[in-house]
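Quick notes on the structure that follows.
One protein chain omitted, others in place.
After this line comes chain A, so read on.
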Amino acid sequence: MATMKFMCDAERCIECNGCVTACKNANEVEWGIQRRRVVTLNDGEPSEVSISVACMHCDDAPCIAVCPTETLFQRDDGIVLHDKDLCIGCGYCLYACPFGAPQFPKENAFGERGKMDKCTFCAGGPAETAEEEYQKYGANRIAEGKLPLCAEMCSTKALLAGDAQEVADIFRQRVVQRGHKDGGWSGNQRREQNRARTGQPDLSAADTLAYDATQQG
């Protein structure tokens, strides 16, 4: 059985927000809900880096553990879904989620939360009919043999979705192609060594960032 995962290659993400738009379009989510977000760290600095974030469909999902109504559940293929008929809007999943994925429409006075909404990996959710499923949870592209639209439409293929093994293989290949120790994103070792030696960050190459565009893979 496949285990479905997202992965965002931060070296490729150009903060175009295409994934955010694709998600909104594919799932027709409510006003005020944005299942996917793009976070940029150190915006405008040489060390700027962007990453697209939504539900990461955790193996040991904290939201499932803390939900008082068992709204959240995990499919056999690892996709974490929610049953809107059970949700009471307590917000515990929001407290626990590492990625800020669960969101609540503000339906009533005093900020009372409506029913939780989050990324479904474009796999819909529990419903009687296809229409009801689309209306409550958005598209079920997985049932049609397609991957989440955010990843399919990513212009730089930074955002990958699919079986964890295949996603890992693609990313590993990219890291090898990049040909240097920092090809992944598990820590910039050379920079760290340099920084430890000189006591300050190495910004000497900051002006030639454009060379990055030649990366293959």
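Everything below uses one rule, namely that a residue touches a chain if its C-beta (ideal position, glycine included) is under 8 Å from a C-beta of that chain, and two chains touch if they have at least 3 such contacts; residues count from 1.
Keep this in mind: contacts and distances are computed from a predicted model.
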item: Identity of the absent chain, which is to be given by its UniProt protein name, from "Acyl CoA:acetate/3-ketoacid CoA transferase, beta subunit", "Na(+)/H(+) antiporter subunit C", "Formate dehydrogenase, nitrate-inducible, cytochrome b556(Fdn) subunit" or "Two-component system, OmpR family, response regulator TctD"; value: "Formate dehydrogenase, nitrate-inducible, cytochrome b556(Fdn) subunit"
item: Full-complex contact with the absent chain, from A:Asp43, A:Asp59 or A:Glu132; value: A:Asp43
item: Touching the absent chain when the full complex is considered, from A:Glu70, A:Glu128 or A:Glu144; value: A:Glu70
item: Residues belonging to chain A that touch the chain removed from view; value: 10-11, 15, 17, 20, 32, 34, 37-49, 51, 53, 62, 65-70, 85-86, 88-92, 94-100, 106, 110-113, 178-188, 190-192, 202, 204-205, 208-212, 214-215
